[in-house]
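Please see the structure below; I have some questions.
Heads up, one of the protein chains got dropped from this complex, but the rest are sitting where they should.
Right after this comes chain A.
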Amino acid sequence: MVRKNKGYITLFLLPTVVLFIIVYAVSIVILFGTSFTEWSSGRKPVFIGLANYIQLFTDDSDFRKSFLNTGVWVLLQSTIHVAIGTVFAIILNMKEFYWKFARTVYMFPNIISGAAVGMLFLCMLNPDFGAVNSIVRLFGNADYAQNWFMDYTTAFFSVTMTWLPYAAVVTILILAEIAAIPESLFESARIDGASELKINFYIILPMLRNIIGTCVILAGTSMLQKMDIIMMTTGGGPGNETMNLPIYIYKTALMENNFGYSNSVGVFLIGFGLVFVLLCRNLFRIGSSQN
């Protein structure tokens, strides 16, 4: 049977292999290859060794700011964001009257297009008619007109708030994991007289190590591709206040046509992601059995 099917196996795999080559393999070869070249649109790439990388680290304040911002966002997302999602999952798991409603509604900001999320927040935080400023005005300060996204002091915070609280994916993953814990564990703890709070802390939480590790990786790496919301709200500004690596790649590649240079940033971004994933896998000992 195996011999007879060999042709079909190739036939069934070939289209996906072609798709993989077009989208990923070719891209990676171009990315790494041209990251060592000086290359702008209409010209041929010229090999310049490590010059792009050296410039990135010694003489590029926009890159440093983008790297720093990306790092801070990865850190916030893999800690606070995951913590919010985990706590919410544990609360929802008590299955009180609101739990299904809350679970559904929490997902809304995660399921809609990032461009639309950006637009929602752009409206909410509009200095003239935005809901946030209107609420502040209700409480006395009638002239309050904070320009959240364009003011140096608030821009970073405002952009962060468009994703930090919205941890529905974490919540859903953790709820699924809790549902898989055998009921007998809780029973025996209850018989021993443990309170619900103690059960949450000493039984459920330790069982969640693997999935929390996975969530940390997912949440952290999602920050390596955040572009749509930033493009919609601040465009990386004011100045380079909210610039991150994806926005920086977009700017150098498609607005300055500095392809070789932007691809060296791309290589750096991939490396950054790999280091982060490996670090988390070790930290949470993902893959090894519980305890």
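Please note the rule applied: contacts are C-beta pairs under 8 Å (C-beta built on N, C-alpha and C of every residue); 3 or more make two chains touch, one makes a residue touch a chain; residues count from 1.
The definition used in the following text is that contacts and distances are computed from a predicted model.
Missing chain's UniProt protein name, "Cellobiose transport system substrate-binding protein", "Menaquinol-cytochrome c reductase cytochrome b subunit", "FAD-dependent oxidoreductase" or "Carbohydrate ABC transporter membrane protein 2, CUT1 family"?
"Carbohydrate ABC transporter membrane protein 2, CUT1 family"
Check the options A:I54, A:L75 or A:A116 and report the residue that touches the missing chain.
A:A116
So one chain is hidden, and I want to know which residue out of A:K6, A:K44 or A:K95 touches that hidden chain in the complete assembly.
Considering the complete complex, A:K6 is the one touching the chain left out.
Tell me, which residues in chain A touch the chain that this view leaves out?
Here the touching residues of chain A are 1-2, 4-6, 8-9, 12-13, 15-17, 19-20, 22-28, 30-31, 84, 87-88, 91, 98, 101-102, 104-109, 111-116, 118-124, 128-131, 134-135, 138, 165-166, 168-169, 172-173, 176, 197, 211, 214-215, 217-218, 221, 224-225, 227-228, 231-232, 245-246, 249-250, 253-254, 259, 262-263, 266-267, 269-270, 273-274, 277.
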